[in-house]
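All remarks here apply to the structure that follows.
Every protein chain of the complex appears in place save one, which is left out.
First chain written, first letter: the chains are A, B and C, and each begins at residue 1.
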Amino acid sequence: MQEHSAKAKAPATVPLMFESGSPGRTGFFWPEEAGPTGLPQELLRDEIPGFPELGELEVLRHFTRLSHLNFGIESQFYPLGSCTMKYNPKVNEAVARLPGFALVHPLAPPALLQGALELLFGLEAALAEISGMDAVTLQPAAGAQGELTGLMLVRAYLSEKGGPRRKIIVPDTAHGTNPASSTLCGYDVVQIGSNDQGMVEPSAVAKVMDETVAALMLTNPNTLGIFEKNINAIADVVHSKGGLVYLDGANMNALMGIAKPGHMGVDVLHINLHKTCSTPHGGGGPGAGPVAVKNLLRDYLPVPRIVKSGDRYDLREDFSKAIGRVRSFFGNFGVLVRAYAYILSLGSDGLQETSRMALLNANYIRKKLENVFQIAYAERCMHECVFTDRLQQKRHVSTLDIAKRLLDYGFHPPTIYFPLVVSGALMIEPTETESRETLDAFIDAMTSIAREAEENPELLKTAPHSTPVRRLDEAKAARKPVLRWEPKRG
Amino acid sequence: MQEHSAKAKAPATVPLMFESGSPGRTGFFWPEEAGPTGLPQELLRDEIPGFPELGELEVLRHFTRLSHLNFGIESQFYPLGSCTMKYNPKVNEAVARLPGFALVHPLAPPALLQGALELLFGLEAALAEISGMDAVTLQPAAGAQGELTGLMLVRAYLSEKGGPRRKIIVPDTAHGTNPASSTLCGYDVVQIGSNDQGMVEPSAVAKVMDETVAALMLTNPNTLGIFEKNINAIADVVHSKGGLVYLDGANMNALMGIAKPGHMGVDVLHINLHKTCSTPHGGGGPGAGPVAVKNLLRDYLPVPRIVKSGDRYDLREDFSKAIGRVRSFFGNFGVLVRAYAYILSLGSDGLQETSRMALLNANYIRKKLENVFQIAYAERCMHECVFTDRLQQKRHVSTLDIAKRLLDYGFHPPTIYFPLVVSGALMIEPTETESRETLDAFIDAMTSIAREAEENPELLKTAPHSTPVRRLDEAKAARKPVLRWEPKRG
Amino acid sequence: MRYTPHTPSDKAEMLRAIGLSEVEQLFDHLPASLRDRAQISLPPGLSETAVKRRMAALAAKNGTAENWSLFLGGGIYHHAIPSAVDAVISRSEFATSYTPYQPEVSQGTLQAMFEFQTLICQLTGMEVANAGLYDGASAAAEAVLMARRLQDGRHRVFVSRALHPQYRQVIATYVKNLVDVELVEVPFTERGGTDAEFLAQQVDERAMCVVLGYPNFFGVIEDLAPIRALCDRSGALMATVTTEPLSLALLKPPGELGADIVVGEGQSLGVPMALGGPGFGFFTCQKRFVRSMPGRLAGETVDSEGRRGFVLTLATREQHIRREKATSNICTSQTLCALASTVFMAMLGKSGMRRMAEVNARRAHRARERLLKEAGLVPVFSGPFFNEFVLKAKGLSRLQERFAAKKIVPGIPVAEFYPELQDCLLICVTEMNEEEEIEHLARTFGEG
Partner (left out) sequence: MRYTPHTPSDKAEMLRAIGLSEVEQLFDHLPASLRDRAQISLPPGLSETAVKRRMAALAAKNGTAENWSLFLGGGIYHHAIPSAVDAVISRSEFATSYTPYQPEVSQGTLQAMFEFQTLICQLTGMEVANAGLYDGASAAAEAVLMARRLQDGRHRVFVSRALHPQYRQVIATYVKNLVDVELVEVPFTERGGTDAEFLAQQVDERAMCVVLGYPNFFGVIEDLAPIRALCDRSGALMATVTTEPLSLALLKPPGELGADIVVGEGQSLGVPMALGGPGFGFFTCQKRFVRSMPGRLAGETVDSEGRRGFVLTLATREQHIRREKATSNICTSQTLCALASTVFMAMLGKSGMRRMAEVNARRAHRARERLLKEAGLVPVFSGPFFNEFVLKAKGLSRLQERFAAKKIVPGIPVAEFYPELQDCLLICVTEMNEEEEIEHLARTFGEG
């Protein structure tokens, strides 16, 4: 272990759990129970070599210290573009932990699940209303699984109509999951570019659209934070050739009460509840990626589906056209509970205000920084805005350096180097839950960093200076991957 | 706000909540309700000047950042002597939050409180068993209120026997609450010294013991961590003159299954559940200071008392000799719930092991540091051990400097300058929940600090170097006290 | 064992280092007569699962505000608590720290205390507040004790009979052994307030202080002006006690009305009822009394680099320094509950506190109207109130079963504390009592 200063003697890093503890120690107490396990000896393993042997306090100290090396939304501003790092309400955490939700078994008879099914039914309806679509499945575990599900619906529909077709059109600004999901669904990807306003042109779609194309995947607002104004015209182009329009709804936070995908010619979309509906990201999940469809795709939705008859909710699997099942049981129910609580909390007014304030915050940052950093596109932005490092490049300062320097100012950096079409992108999504004062402090920090880039570029290139560890050697990690601890031999 | 390094730009301190926010902002949402409040206007105030106006995320960030400036038992070793900073089990936190405990009103009819009363009844019995006493009241909110209660019982008893008497004998090693409680109970304090083994001599008691003395307050093990071996002889001295023996049971963590106060001639004692029974200290409470008595004092216990008849628990106030009520309702019920869960978790074996390991840990530290720091008394220690800064004084390094330097090593310092009879005391109570490795790391740190005291005393005198703030000017704080924020006048 | 991390080899090695071979040798210097009988006879330890089950079974035997309709106040109130409060106080850095003796690593607790003190001052309209005491009742007792320190030669403490009965009991217990304190009980009027005329006759230069509720136990908002005038005339101190501090977001604060000492119970501001504890007492007074105050005080200062920081200050008042001459014997107090209420007040803030207080007053006043009109209850006091009030219901004791069957507790029968108030109920209505519940209450009364 290293010391981060001659005077500070406490280690800055935390030993691995495997490096602490003592043989025979455990944080689990269960009174001795006598008798054989009933299992033949030859099926049994020896003890698990290297497994931890820690006490309860030791475990808690370990993770408390690890938590102190982390950054969450309650630490400071977290304007990670495309990720919608908004406040995750505590009340949602509280209700998700109610035993009536947490201790329910998915294979219990439906009579024991009436509250859960009612909730899911209500959430489906709410998401349909918000998105302007006709039917919803809550099964997908995240956005990418939603994409796969949505594309499978398209494929099933087209297969019935004559053939699955071969291709999916994906703009170059799209998130990586769009092409990856297309491949996984057995499609080839046709990439198209955007115009100099950062938008997809109907003509660009028309150029590649034909009867071999199953669908266009469009993100709106797109990953530049720009609203695809021509979406209806684009949808017409796609529909005219018998294709369908998939909307990547990761950016729904910009649209609630402002415009409904259902009115944009969209046939199917997913919504990332861990973005728009404020469920916590957990360092990389769990999330939920419900898929909403127009009626033409309803029959293909995954099973089981929830049906209401009278006051009773039931599960039905007998939909002959259904694509099957994409996830075990009912999806990430605990996440869905939080999302439902969020929708109840905000109601129609609150949801509308949410998107409005998301737009206000993004446009405010955009305006205040437009003379400090080079803006990627001149268009008005929606819920996020994208800058580049063009101005700083002349001092050989890159987006990475700017991002790392922001850490010294106590802020989480924006998303960097995405979308790929913008060189050195800095993609800033403030979300609606940030106050003007926080935005101002961030703007000041960015302005100060731009000044530092002029006056002392070295300060940025060696940043961060005040984090628990400094820049990490990613090349080394990839070259000879060490992916697990191994006991010392000797 | 200050910057703690030229390169780190994030503030090390947190603005006051009154210095943030925006007029009209709130983290509380309640739908508009129409209609008059029913109260005449002239009774109403204007808005509360200066009151905070923050959003929910802002509030959480504020307190999350404040928490990062704090040190808890899950941060690192916290060997604060006399405070028994042991691990506070998470399961106790979980059960205390059950609605069946948290949402119970104390003035509801007893039929609605059967579970709570059963718990309290069970806890009284368990504490009586652990301490070897006959009856228990759970009303006192902390140790000091327990002391006051206990002395009031003594006083009531003696008053009935002929007169309350005038004095309480208190050893010079006693905690400050002992003399303070005595005064509050209308008694004068007679201080006695300890012998060169750090113990109270029966003869010293005999010298001041007469018919004007109501009681002796003794701490056992005492605040030097030494067991008062002669306690039975001392009790005889007190009893022979008609006085009673009060035991300050703050150090019960040393005694469970090792020796019962009830066998020591003790008539009354308090137990700090926030020490021995692991309820969290909360930065200074809430605690609980139940008082246990021998039968001679039972009738004087505060009301209401819990009585069981058949399967039913009831509250009774009709004890004519009772001293009355020392706290509203039933004491710190939420703390009592945690303590009960702790006792259930450990059971007899676990409680006994607790004290044994507390002794083992303290003696281990004592042994390992005995050549590094001057030990205050040669006697074998119980659950804590006391060192002095005598060896370091020759380099003009004081206990305070040693304590502050420990912060740089990531440890919480021991209790310092207490007990008052030891000059420059360092009072170390490791508790039983610490592992040998942690003790060794602490011992290494102390050893290293002793070396630093020799080699580089300045390093200690200017310590701490790595805390969020450095040494604070306590004199300034006391000279012209600023005890609240005031709005800037302009 | 559950929480001791010692493995057999840890023990053996540690014992060896100490020079012993068995754990029992660690205490073989204790008299055998003690050691031999020390065995604890309790059941063996339980698994965490078993503990949770046992505790859940006990909890399930209680009637809670979730599954009963409670119209109970009387010093403990069921209010909405934002989930953010528990999220903050659950953080181990706050929950598991000790009293902040090492300020360099306790700025979280200390700054929160300083903020708490400020909030309480703002709410009460007072100049200084401490960091909290055990509860409202002991805070009231401490108010009397402080008055005693300040009012040399004055012995008579006037305690309103309309002050919470348990608070009066605790005051009585606290002062009963102090020869220089005499308690005088002040009757109440048909208004439900403290009898100012009685006081006018009695309060003179022997009067140490007058202690009364604001609002008082009957929910009535005391008229402090005449009492302030009396105190001015006689030199007595006026101490008010608030058990429902939410009311102070709406009512003129006692500080504005001239109180010298304002104390109370803070549970109502963000702490669950929990059978009445833990909550916290708050204690405020005029600045000139600060060196006589009980309890901890956090104060602002600077560190060696000039940064703002906070410390415990004026410790020379306290037991660990002053011992038998301390202003109070309090040591461990209720800091985490005070923190809960600091978070609560920060969350609600200026407008939220007002809003919540208004909802309480509005619903309580409507409920009273309704009970008078629709359920035939009879008014008892004429004074204004905040969120609780006393009404008379003929044949009250006979109604108990009817209410129990409907899982309603209609209020606190006050005859237990005031025998002259037979058939009277103290009924509390907060923002947690919905319109339908109130209707249900009225209907159940009406059925009789």
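Points to keep in mind about this one:
We adopt the following convention: a residue touches a chain if its C-beta (ideal position, glycine included) is under 8 Å from a C-beta of that chain, and two chains touch if they have at least 3 such contacts.
Remember, it's a predicted structure, so these values are computed and weren't measured experimentally.
Within the entire complex, contacts from the absent chain reach the displayed chains A, B, C.
Shown as candidates are B:8, B:44 or B:94; the residue that touches the absent chain is B:94.
The hidden chain makes contact, of the residues A:60, A:192 or A:402, with A:60. On the side of chain C, the interface with the absent chain consists of residues 47-49, 56, 66, 80, 82-83, 87, 90-92, 431-432, using the contact rule stated above. Although one chain is not displayed, its contacts with chain B can still be listed: residues 22-25, 29-31, 54-58, 60, 64, 89-91, 93-94.
Throughout what follows, only the chains that are shown with their structure count from here on.
When each chain is reduced to the average of its Cα atoms, A sits farthest from chain C. If each chain is reduced to the centroid of its CA atoms, chain A and chain C end up 45 Å from each other. If each chain is reduced to the centroid of its CA atoms, chain A and chain B end up 46 Å from each other. A straight line joining the Cα centres of chain B and chain C is 20 Å long. Shared contact sites, meaning residues of chain C that touch two or more other chains, fall at 1-5, 10, 44-46, 48, 82, 84, 86-87, 92. Contacts with at least two other chains are made by residues 25, 56, 60, 64, 68, 72-75, 87, 89, 345, 433-436 of chain B.
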